[in-house]
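Left out: one protein chain. Kept in place: all the others.
Naming follows writing order (A, B and C), and every chain is counted from residue 1.
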């Protein structure tokens, strides 16, 4: 059975995307990695060809597609070996906030640009002293007439340098209950008082411009708030299911690429005239990794369909996020062992993939947080 | 989404089975374990109520159901904590040989009894010196006029003592190519020259009568051969997919029961006034085990549907057999660690479940054989 | 890697000769099934000085260090896990006599235990498990020159046979260890049935109802030291348990190695398959690690420099290694591994029970973390 219910439209989309990525992205992956940035232009190209935000309704320039497109994008992008072009983050995690909670005016103003790639987005939740713990958030958003004044700093923000728009979570110090004090605001790049920090050096995702963001009496109109005052916590909660699932897609796809590449390398590499793949221990390693990947993929696909159906699968998506993001880490480590010194060279993709995979079990809520959530919702 | 496409008939079957098992099996599980045998009568009861061989066509007394019934039986029987009543082995592994390869006469003669529980079956492939290696088989079946004379010994035969009928794999020494020399024969209990050995003492499955079988110039009519002479190897290959899948069902179901029981125990057991389940490390262990089980179940369910569709999924079923039978072992070990001394008492089901689970990664082809098969069919 | 001195090699040789001469496999299988303490072998072992090895020579002990006791434990358990562990349990609790009790108590019991006239044991568990508990429900109340004890202890090794029990009680708010002769009125042993393993040193629950013992039975003569004394007993026993685990692992390894060198599949010895070879290598590595920890810790203990954290680490590591090695041994032996007559399934059960006894994995980790980080405080 095919778990994912693709239509002809999905298949055509995938084919077009494949061609696009092979032409416009894959050849430049190494260059962007060493430049530690993807060019703004690639966002526009991707947008103009219709590959950004496929779930945005047609009236705002999107395809009006379902979440299955996210799976397609995630899978096809994994073939490029580049994580820095964070289309899934933009399309499936950030822009949906505007789609779901934005006013008609906000949607008209921003969505077309998000789809066309003229607006690159970021979301700013994490702070230096508050990682997974939203209640520890210190950034404030205080009403001043018709404006909101934002103060605070955020860190580990993907697309932090390129972004034209950032969705900022900030708390109203006047509201005691933390769960009712957080609002989400749209802040345009260039707004006075909003400064982007320097790019952070990190283990992987070198072409991704992760940075700190600073808000220093940053004044925005109250109309830039998403939804109701104090509704931030609930909005975040509502969107986390899709965010976690998107991480799981990425984890499975990354694991698949790593394992495939290693398998093919083991066919080619010989030790004393015998291909590595003819060693039984190598075969077992590859079979075990492939089985884990198939098992993980099936679970993830089922959750994609459940999500498309609109089911509440909070326990399962928390599990999937941790399971499917541990996967590429475990597999990359084992593949490195198979390939030996050769695998450690950055000139082949496994070393980079290992570095890139490592953040997956940390971002979007650490895998420990995922287990806490699952335990809570399983009634423990 | 529900992966398994159950009908109303399936649901009704499950409900009836649940009631039956709660009344006729669960209360006697401990007794049968200590008697090291299930009574013949329970096979008849199960058969008369229609719970054996649901896939046998109605004309032979069966339900004419699909393989989804196997999943239902496997799941419901796992609640009894007894493995010795090996209905899945009988219904989904052995009898299908007669169903698929038997002559009309053989089917008329045997299938109704298999369905009613009057005929308990066994299959005899493994020999003392040939485990997973069919080519090493030494039991011979030699034509003598219209008869076949069988000589040799088999071991680790489940239902070996109770069985009324055994399907014996034997090789024709005149045929050089081992893959063309094996035939399958139906041998009735009581046939002169066919002797059942003593029950074997083993780690678990205490209520299962595993034994050796001896064939000493055992003469049977040639009409007791299943299919064509020398067709045994291909018949075995054809049926292995379902056999492996049946093991996977059992593995997942066992893991589920073990984890559920442990979770409930952790709610009840207190250390210094605090329920075990309130310890974060216990929660994480339970979440991790539950996630593995959910992931494994989804994979297994997909394969059930693929199997019902008639797809060739040899790589996947080999993987599923090993993955899903390692699962209850791993989980039982971890649950024992959570429950401590209490878990080691045979008076609660975890100790027994641990012992019972241990054979799953060995029977029906060891998990190492499964990996070899997967490697081969993945082109390594 | 551990090297024995000449005299240590002699102890090893003597222990090996005793085990080869006295450990009859058929008899052991029967005793294990019936949960019998090995009476005859115990008497002989005592005669030859294998019981009470570490007792002072003035009390008919061996006057040896724990290192030597570990050699005997390893050697016995390597030959047979159930018998070895049972013999090593004969003087459980006496550690505390030897170190803390006054002369009269010592004279009364140490010699009797060393001579194999009686078994000793310790009774300290009340809740699920978890070694020493901080809240003790068993009370000891002064009445004239007596102590009156009431309470219920669980999982007491050899309780059905032991002549004396060292019992952890609360004397008001003071923890105390009190010696109770098993014939005292009000001592009632309650069978808890078979366990997963360790069945030749069977555990029972023990109830104390108004049990009256003289003042002099208070170990050490003054209240308040009970937990410290118990900790000393447990620490010493954990090192012995680590040595037993080493022996169990090596015994299973011996059997697996012999099997794979002799068994053929697909026209080759099992030992020629790379995957078998890697399993053997993994097992060898685990055994090396277990041995290193066990003996290194024993040597430090004899020098008075082993702390509880190191001991917990040694026990965790060695018992985990034993479980994994025995589990793999079962798998390597395939169907034979599951049969009782091949020993390894019993070795596994004994190893798993050894792992859980004297502190679970989780409680060990709690302890190690406590030593590294400091005690857990909920709110800073």
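One rule holds in what follows: a contact is a pair of C-beta atoms (placed from the backbone, for glycine too) under 8 Å apart; a residue touches a chain by one contact, two chains touch by 3 or more.
What you are looking at is a predicted structure, and each value in this text was computed from that prediction instead of being measured.
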Contacts of the unshown chain among the visible ones are A, B, C
Contacting the left-out chain: of A:56, A:111 or A:338, that is A:338
Sole touch to the unshown chain from C:189, C:216, C:232 or C:272: residue C:272
Touch assignment to the omitted chain, from A:8, A:176, A:201 or A:309, lands on A:201
Per the touch rule stated above, chain A touches the missing chain via residues 126, 129-133, 135-136, 155-156, 200-204, 269-273, 276, 279, 281-282, 329, 333, 336-347, 351, 354-355, 358-359, 361-363, 366-368, 371
Listed in rising order, the chain B residues that touch the chain left out are 279-281, 284
Against the hidden chain, chain C presents residues 1, 3, 257, 260-261, 264, 267-269, 271-272, 274, 277-278, 280-282, 284-285, 288-289, 292-293, 296-297, 300, 305, 310, 313, 316-317, 362, 364-370, 372-374, 376-380
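Definition applied: only the chains that are shown with their structure count from here on.
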Reported most central chain by Cα centroids is B
Greatest Cα-centre separation from chain B belongs to chain A
Here the gap between chain A and chain C, centre to centre from mean Cα coordinates and rounded to Å, is 52
So, in whole Å, the Cα centroid of chain A is separated from that of chain B by 44
Expected list for chain B, residues touching two or more other chains, is 368, 371
Where chain C touches two or more other chains simultaneously, the residues are 275
